[in-house]
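Missing here is one protein chain; the remaining ones are kept as they sit in the complex.
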Amino acid sequence: MSIVLGPFQYGKAETRLVRIRRDTPRHGITDLNVSIALQGDFAAAYLEGDQRTVLPTDTQKNTAYVWAKKMDPDPIEAYGLSLARHFVDDVEPVSGARIEIQRYDWTRVPVDGSDHDHTFVRSGQEVRTAAVTVEPSAFHVVQGFTDLIVLKSTGSHFKDFLVDGYTTLQPTDDRIMATSLTARWRLTDPAADVDWNAMYAGVKTVMLETYATLDSYALQQTLWHMARAAMEAYPAIAEMRLEAPNKHHFLVDFSRFDESNENEVFHADDRPYGLIHASAVRDDAAPAGAAWSAYTGLV
Amino acid sequence: MSIVLGPFQYGKAETRLVRIRRDTPRHGITDLNVSIALQGDFAAAYLEGDQRTVLPTDTQKNTAYVWAKKMDPDPIEAYGLSLARHFVDDVEPVSGARIEIQRYDWTRVPVDGSDHDHTFVRSGQEVRTAAVTVEPSAFHVVQGFTDLIVLKSTGSHFKDFLVDGYTTLQPTDDRIMATSLTARWRLTDPAADVDWNAMYAGVKTVMLETYATLDSYALQQTLWHMARAAMEAYPAIAEMRLEAPNKHHFLVDFSRFDESNENEVFHADDRPYGLIHASAVRDDAAPAGAAWSAYTGLV
Amino acid sequence: MSIVLGPFQYGKAETRLVRIRRDTPRHGITDLNVSIALQGDFAAAYLEGDQRTVLPTDTQKNTAYVWAKKMDPDPIEAYGLSLARHFVDDVEPVSGARIEIQRYDWTRVPVDGSDHDHTFVRSGQEVRTAAVTVEPSAFHVVQGFTDLIVLKSTGSHFKDFLVDGYTTLQPTDDRIMATSLTARWRLTDPAADVDWNAMYAGVKTVMLETYATLDSYALQQTLWHMARAAMEAYPAIAEMRLEAPNKHHFLVDFSRFDESNENEVFHADDRPYGLIHASAVRDDAAPAGAAWSAYTGLV
Partner (left out) sequence: MSIVLGPFQYGKAETRLVRIRRDTPRHGITDLNVSIALQGDFAAAYLEGDQRTVLPTDTQKNTAYVWAKKMDPDPIEAYGLSLARHFVDDVEPVSGARIEIQRYDWTRVPVDGSDHDHTFVRSGQEVRTAAVTVEPSAFHVVQGFTDLIVLKSTGSHFKDFLVDGYTTLQPTDDRIMATSLTARWRLTDPAADVDWNAMYAGVKTVMLETYATLDSYALQQTLWHMARAAMEAYPAIAEMRLEAPNKHHFLVDFSRFDESNENEVFHADDRPYGLIHASAVRDDAAPAGAAWSAYTGLV
């Protein structure tokens, strides 16, 4: 019996990179948080402190910056793939790479009814994410988002649940259902011509429409149908995973006051919250490999 | 020489209140974070622990909820004024009240090209704020926002500055200028018919247009002109205060690589940051009283 | 080819539970953040919104509170195991449970040289964590901590690393090495008489001593030796995983001023940071099962 080195990886996390496109007076902006993790022949660095095969994380950061000049980092999925392949193909001890990216969206400031050429305001609520994994035998793109905060003020039931000796919750046919949605969807060995920005917008649209229109009997049910609808619309998606806190809105009890409260005034509570995990997968999906192995807590 | 009780106030902070309007199938939502501070005859509570004049903060919270039913809490300024006046007028030991409100905006989810009746997504980046102060002799409304993140990719200079023995910064005629803007503007004894939502939208528009179109020689100059333009457009505003971190975007040095970087690839730094305070005031403005005395760190 | 339901779980996250022991005037306090995830026969809730097998997350919360009365929640590992087994054993549709706990430590306030009976101050920097997983065939306890912030002002080298066309970092034989350490160690089917609090204190001591005394040639090497030393001291530990951001401290360049800087004045940077993952495992360790499958982002 002995103690041996287990799985390891290292890299540079959270490089905050802003790329301006200024070929014309109408500038463009891509605003990213890039994290890089490398796998490979680095055991000697752990066991003996020998760095001869270790590409410094500082170099990885430099490379991320230069790569954002060599190519347009929009879409982030293509940028991430190119950057990951560089490390695997060009740096000898590297056998695998994972690039995790957060993208913050900006919109143009309107001036006298027209969008301004070079002035932007941070927009939207959700953060778009990508996690690209290049392995020796396959590569994966996990597209997704975090922090999409949605709320339905009706159209949500919760009833007929299991009751035990610790149950005090009352069933309801009309409640607020709100969440801050994290969604991620996997494509393994995707074709070179995937339109990543169109897929992102389309998946989000389908998910929001399903969320809005489905009569909900549980957040579990809502999540499953959102995932299924998105995958039906986008056959290239092999698998989708959703994580959703049930952001509880409690009806404030007005019974001791001279007022009624017909699902009108709520307390939005912070903690605790229900936390629901759901996933959908094609029954013929390629293996996921390390696609879901998070490096940072970011994506 | 003796030690005496100095200024004091107390209240309930950060009541997270969501109000749904559901008179028709097309629901409305107002999502607030409400903080209440009371001034008055509470010295005995501090000196001797005597609570006879102390309205519990729990009661204040209840009142905020009930008030959101008695009246529509949109606009937040009118709701805050009514709530503050209740405490001052109806609770005997209370001589002054301050209500600080954060408002989170939501937009309707589009479904098949139409906005949905009861499904919403959190929108925008800035948080709208209001601070209402009712004093015995005057009342003040400070309208504003925090966290409006804006960026110009050109049209910003910084040069001809003071140089001393610790100066290493190089002058520039083309840099990114970005900030997360906090703005607050004061109206003292405002008329009853102020259209608060229109004023809020209008001030934000004027400020963004000024930010976009002014050729900037300093963030200081930009802030001053934003404030002046807003106050010229809205004569009821007595005073405006701005606080803006200079969110530095550093051009990444590519000189050691085989690449150029013509203001294209930047590192968005976290800390330190320049922090600029600016204000504009009408020379005949009514006294500010306690209008600017923050209760929470929120507004 | 069809889309099918993938892995799922649900539960109540972040129940903030404080337990006071007050059998004598000398009170005790245990301050916890408890998250519960259940696995089992819940497919109908996802597919059809049928809740008949779903124990509401509200009930799970109630149970966590009652369990903290039925038994002392200190040590947290025993409390977590008992709570998990209750769900698996007593709630028919439940086949597996995971309990994740954060524990915040308090120390007694000293008064006239003695520790006070019932007044406490939050202490320490790290947050102790436990993740208990009960599966049909095994159970696992992952003990650990997050946010242990440590720094060595010398005794750390970084040199002889791989150089490519994007490398600008200079080697060094004397740098600050600092991190905010996350450590987790797994015991599978642990004996009933494990002294969890003693193990926690002991592992932390061994790790800190190794961190202090090892001449470091890389954070990778330091982490591996910390893990190995802890596992040598505690044979019951099957596996240990470490995650450590390299919190960079950059020597400030004084060359343009009339001052020297001999490793004395540093800029503590926020982002980016190196992020190192390391692990050690016994070569005869029992399978990990779902021990490492995080439910919340907490532990």
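Each chain gets a letter, A, B and C, in the order it is written, and its residues are counted from 1.
What we mean here is this: a residue touches a chain if its C-beta (ideal position, glycine included) is under 8 Å from a C-beta of that chain, and two chains touch if they have at least 3 such contacts.
Everything numeric in this text was worked out from a predicted model, so none of it was measured.
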{"item": "Given C:L38, C:L83 or C:I176, the one touching the chain that is not displayed", "value": "C:I176"}
{"item": "In subunit A, positions touching the absent partner", "value": "165-166, 168, 256-258, 270-271"}
{"item": "Sites on subunit C contacted by the missing partner chain, in the whole complex", "value": "15-22, 27, 29, 31, 62, 65-66, 68-70, 106, 109-112, 116, 118-125, 148-155, 176, 205, 208-209, 211-213, 249, 252, 254, 257, 259-270"}
{"item": "Contact footprint on subunit B, counting only the chain that is left out", "value": "1-16, 35, 37, 42, 45-59, 61-63, 66, 90-91, 93, 157-164, 166-169, 216-218, 220-221, 223-224, 228, 231-232, 239, 241, 245-246, 271-284, 295-297"}
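Everything that follows uses one rule, which is that only the chains that are shown with their structure count from here on.
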{"item": "Interface numbering overlap (same over half, different under half) for subunit B and subunit C", "value": "same"}
{"item": "Whole-Å separation of chain centres (CA-atom averages), subunit A against subunit C", "value": "23"}
{"item": "Centroid spacing, where centroids are CA-atom means, of subunit A and subunit B in whole angstrom", "value": "30"}
{"item": "Centroid distance [mean C-alpha coordinates] between subunit C and subunit B, Å", "value": "38"}
{"item": "For subunit B, residues that touch 2 or more chains besides their own", "value": "257, 270"}
